[in-house]
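Have a look at this one before I ask anything.
A single protein chain has been omitted from the complex, and every remaining protein chain is retained in its original position.
Note that the chains take the letters A and B in the order they are written out, and that residue 1 is the start of every chain.
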Amino acid sequence: MRVVIAEDSVLLREGLTRLLTDRGHEVVAGVGDADALLKTVDALAADGAAPDVVVADVRMPPSHTDEGVRAAVRLRGDHPGVGVLVLSQYVEERYATELLAGSSRGVGYLLKDRVAEVREFVDAVVRVARGGTALDPEVVAQLLGRSRRQDVLAGLTPREREVLGLMAEGRTNSAIARQLVVSDGAVEKHVSNIFLKLGLSPSEGDHRRVLAVLTYLNS
Amino acid sequence: MAMAYGPDTGHPRAPRLPAWLGAPLAARTWREFCHLLLGLPLSLCYFALSVTALAVGAGLVVTFVGIPVLALGLAMCRGFGVVERARARAFLGSRVGDPEPARAEPGTGLTGAVWAVLKSGASWRHLLYAVLHMPWAVVAFSLAVTVWSTAWALFTYPLWRWSLPLHAGTDGIQVYGDGTRAYVLDSGAELAVTSGVGLVLVLLGAWLVRGLAAVDRALVRGLLGPSRLATRVVELESDRGVVVDVAAADLRRIERDLHDGAQARLVALAMDLGLAKEKATEDPRAAARMVEEAHDEVKLALQELRDLARGIHPAILTDRGLDAALSAVASRCTVPVTVGVDLPERPAAAVEGIAYFTVSELLQNVSKHARAHHATVDVWRTGDRLLIQVTDDGRGGADPTRGTGLAGLAERLDAVDGVLAVHSPEGGPTTVTAELPWRG
Partner (left out) sequence: MTTRSDRPAPAPSSRTGRLGFGAAMWKEVVHLLSNLPVSLVAFVYVTVAVAVGAALSVTVVGLPLLAAGLAGARLVGRVERARARGLLGVRIEEPSRPPRRPGGGAADAVWSVLGDAVAWRTVLYGFVRLPWGVLTFAVTLVALVVLWPALPYLVRAMTNADRAMVRGLLGPSDELERRVAELESDRGVVVDVAAADLRRIERDLHDGAQARLVALAMGLGLAKEKAAEDPRAAARMVEEAHGEVKLALQELRDLARGIHPAVLTDRGLDAALSSVASRCTVPVTVTVDLPERPAEATEGIAYFTVSELLQNVSKHARAHHATVDVWRTGDRLLIQVTDDGRGGADPTRGTGLAGLAERLDAVDGLFVVHSPPGGPTTATAELPWRSRTAAHR
């Protein structure tokens, strides 16, 4: 897997590079600001060697505000095939909504803390690179808490709420089953129950169903 | 709000009689009567002295001497003001603050002082008081003395009628007489009627005294008190103090949070790692356990630092403004919150910050105390004010004077010319409205 890293703290950039290299992925470029990120990806794509995934920090020079999110949104428009994983010290539901606008294909938004769990983090990067979704549990909690459909959500069993949260994070059925230590079949049953209760038509493909869930929560 | 004077303190304590009955006997009425009595002689003195000084000063103004004389006269009027304010405090219970002093520029000596007294508006207002108060005092004195003494005399007539035959040679008060016939109040019924009329007069007279005293109070407050501008200066000075203190307290709190939170955790982490480093070769299993502990520790430290940083200044507020930042706050509230922000443009960073912390404090209150099912937050602009309204359908009964949360918030808002209004009847719903001056 070919990765481009955009992160202004040299320490973290080196750390991420080492971590991904260690897991057998190729870090093709490491840049320190959003402009450089856009240029690098454009150049790589022009050579026909577009990266599989971009890992970008939110707060970068020159203005140290939300460059990362803006660049990520642009990348998603210009290079739909490139997965974008945004890392930040904070997760804000607003940025999640911006990132997910239109499609949840190949997009991720995680707290920087998550790199501490190396395996899960690398899994998330791989998932995003393959067109999946990786949303931080905190964002999902915010979305669930903020949703105007509290009446319907209240109708879910605690287990179903848990499954809904993991689904919104972008996990596959088998990953959910592993996390909750239940069988794949049990998860499938929960999922179809949830879709039934929310009045959604079951979608194929993990990212499609993430989108369905998120649209539902945001509406 | 910084007030230059407190509320009147002359109210009778828990009257057992209804106010309209108790008034003639209330200490307050008698104090005010004394005030009116004293008013005439004093104001005659003020008038005579100040008019003389004014006339002499104005007359001599063409020569050089007039100006200091005038200044001296004005300074004297300021002296009268001191006496009058003390008198109003003692008899009327009305606490009027000292007006702004006439302060000379440093180093200008006597001429500076003269000039300062002449230039100060307060001096001239004192002069106006000295002149205006005399005619008023004459009216007030005559009315009060006549009505009050007549009223009491009639009311107590049955008690002192016995002295009339002894000293005046009549059997009672003579209402009408033309030498041959006289109509004298001496029968029992007449006594009763007279006393009854007296009672009515006493009851009414008390309120007359109070009315006259109220005019005096207004005169003192309006002419001898600090001007609006001076009051504003006092208010702003206290505001600035509050802002400085709050900022300093914020910094101390942050330092303490850092110290007790992340720093302490990092020290523990450093120790764990130090041990793990030592054990790494000799006891790899123990080392692995310590690394695991350290790993948990560092995740907690990150979590703490994140919460702390968000409490200091949420990054999303700088990046995206109030709408996005308030949505984030709302999503962390324990009850569902609808946020509506309707602003044509972003206000100044400091205003945004205050608005943000106001809402986040109010929503915290909702989470903690309101037992609500739903809350709404609305932010909009009217003219040069930024308005914030937070409502919830909880149990109500929020009291801004009790509890530090709302009171502290009100103080913070007050310090920047903001207003906090809480409407929270028992049983709800609660509406809190905050108003801030708009700065773009």
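Basically, a contact is a pair of C-beta atoms (placed from the backbone, for glycine too) under 8 Å apart; a residue touches a chain by one contact, two chains touch by 3 or more.
Nothing here was measured: the structure is a model prediction, and the numbers come from that model.
Q: Check each of B:V202, B:A301 or B:V341 against the chain that is not shown and name the one that touches it.
A: Result: among the candidates, B:A301 touches the missing chain.
Q: Which of B:D250, B:D342 or B:D399 touches the chain that is not shown?
A: Of these options, the touching residue for the absent chain is B:D250.
Q: Determine which one of B:G109, B:P135, B:G196 or B:G274 touches the chain that has been left out.
A: The one listed residue touching the chain not shown is B:G274.
Q: Name, in rising order, the residues on subunit A that touch the hidden chain in the full complex.
A: So the residues of subunit A touching the missing chain come out as 9, 11-12, 15-16, 18-19, 22, 59, 64, 89, 112-113, 115-119, 121.
Q: Tell me where the left-out chain touches subunit B, residue by residue.
A: Residues 1, 100, 103, 105-106, 119, 121, 227-233, 236-237, 239-241, 243-252, 254-256, 258-259, 262-263, 266-267, 269-270, 273-274, 276-277, 280-281, 284, 287-288, 291-292, 294-295, 298-299, 301-302, 305-306, 308-309, 312-313, 315, 318, 348-350, 353-354, 415-419, 435, 439 of subunit B touch the chain that is not shown.
Rule of thumb we're sticking to: only the chains that are shown with their structure count from here on.
Q: In their shared complex, at which residues does subunit B touch subunit A?
A: Interface residues on the subunit B side: 295, 298-299, 302-303, 306, 309-310, 314-316, 318-320, 324, 327-328, 330-333, 336-338.
Q: With touch defined as at the start, can you tell me which subunit A residues reach subunit B in the complex?
A: Residue list for subunit A touching subunit B: 59, 65-66, 89-90, 92-95, 111-113, 116, 142-143, 145-148, 150.
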